[in-house]
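Here the complex is missing a single protein chain, while all its other protein chains stay put.
Take a look at chain A:
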């Protein structure tokens, strides 16, 4: 560049700027001042001088030969000589090196000859016989072969490009399916979450998603089972992985009468686990339901082991919980409720008789409500201020699930028995001419089931809450209280008593109370009778009066039936007959009347015995010797000998003359004292 444009060579160290017409004056000035040390030292002469010197130097450097033009001078000769010597030594060197190479080559095939020619320097550095030769045939350029090779080359190239594109496509395909799978997975997850199931990552393993479906108040065994892993399957749909889960189960309640299964509670319609239509939510639902039922059964079995329940016949045998409805005198239950767990996917044939029974269904519903209620109680207990820490862990109160159901069953069975007796006796007394009235009221109506009005009253007492859930719990709480039902039966003397008129207090009251607590568990009957009757009966000062109180408590129905029968008999004898027929004497606190008098001029004693049973009212008369009769009266002997002469019976439907009429006719047989 410098040669082609010498004028531009001068100063600039930035050649590319030369062509830049936009080189400002400022830059040029700055450059000059830095290079020349200011304009002060810059004169035209010095610059001219500089230019001249530069061209001279350049001429010397570029054309040094021009000075050696003179041939024949000493300097010329010397130069040429030196040149020649240099050429010669180079030629010699190359010759020797060629010799060395040939000798070395020869030393491979003829070492002795070869060794002679090798220079010492080479011998020192290269071992002998290390160079050899081969004669190769030069390949011919084959056009056809080359063409073929080109084709192969292109073929390989195409093949590898294709495989690359294939792998890219398959990756894209795989990514697409991955994306679809992920989308499906998260959509499912979202739908589960939107249905209200809590979903969370497993602590420490953030890739695993879990769903919690178990109730938060579930017991320690079931708490862990209330969580399942949401595992993606091959196509992205979610598998509910419950680990070592058991097949879904459901509670079955059956009513057994004698040896015959009368009916079954409604078994949830089973979803076939293999069917594909089952959505994930349904799976979660089913897992939740199954867990709930299993815990319910577990809690019930645990509760059934308690002594109070064992003592009333609740037992767990071979996977079935037996809840007796009614025990007969031999403590063998005629009717019972059987509760067990059955696999949800059982066919109806395996489940057995599918006849629906309302009682079984009620019990099943009640049991489920009670578990839900006990969850609530657990939450309440957990929320309360804990007692100070002690060495023993805080005891967990047992669930109360079987207990309330048993209370209702027992109460209703007891009431059923009592009611049947009372209606029978009402009919019997009615047929004998004593219309009595019966009324039953209390927590339950006469048939033992909760009446709607009672339920409404109960609901009215419950404080208005915001959520129906709380109302449900309050209702369950109210229904879990001990049950009390009162029955009143007016006595015959209330209508046919003393001339003073009907007596309002002449009735037998029976309170049927079924307790829920530990002691006493079961039904007790509190019978109250009018004290006026007892006073009348025992005014003779019989020692037996100590046994009779205004209120008596019995624990079984037969006892109370016997007692009520006796009271009715006594009432008939003392308050009705004895007050109407003054000629008769009563004695011994027994339902007996004795008259000693003249019959057709003959002294005779007649003893009349009134006996009330559930089936019939019986009036029997015996005649006896006057002496014996008087003796019996004096000593208030219970046993009075005599031959039975007549018996009258009112069994509830025969339209016979009433007891009073019959008695009047009997009485008329005696001679009227003149």
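Basically, a residue touches a chain if its C-beta (ideal position, glycine included) is under 8 Å from a C-beta of that chain, and two chains touch if they have at least 3 such contacts; residues count from 1.
The criterion applied here is as follows: contacts and distances are computed from a predicted model.
Novice: Name the omitted chain as UniProt records it, choosing among "Uridine kinase", "Ciliogenesis and planar polarity effector 2", "Mediator of RNA polymerase II transcription subunit 18" or "Protein fuzzy homolog".
Specialist: The chain we cannot see is recorded in UniProt as "Mediator of RNA polymerase II transcription subunit 18".
Novice: If the hidden chain were put back, which of A:194, A:318 or A:383 would touch it?
Specialist: For the chain that is not drawn, the touching residue is A:383.
Novice: What residues on chain A make contact with the chain left out of this view?
Specialist: These residues of chain A touch the chain that is not shown: 216, 379, 382-391, 394.
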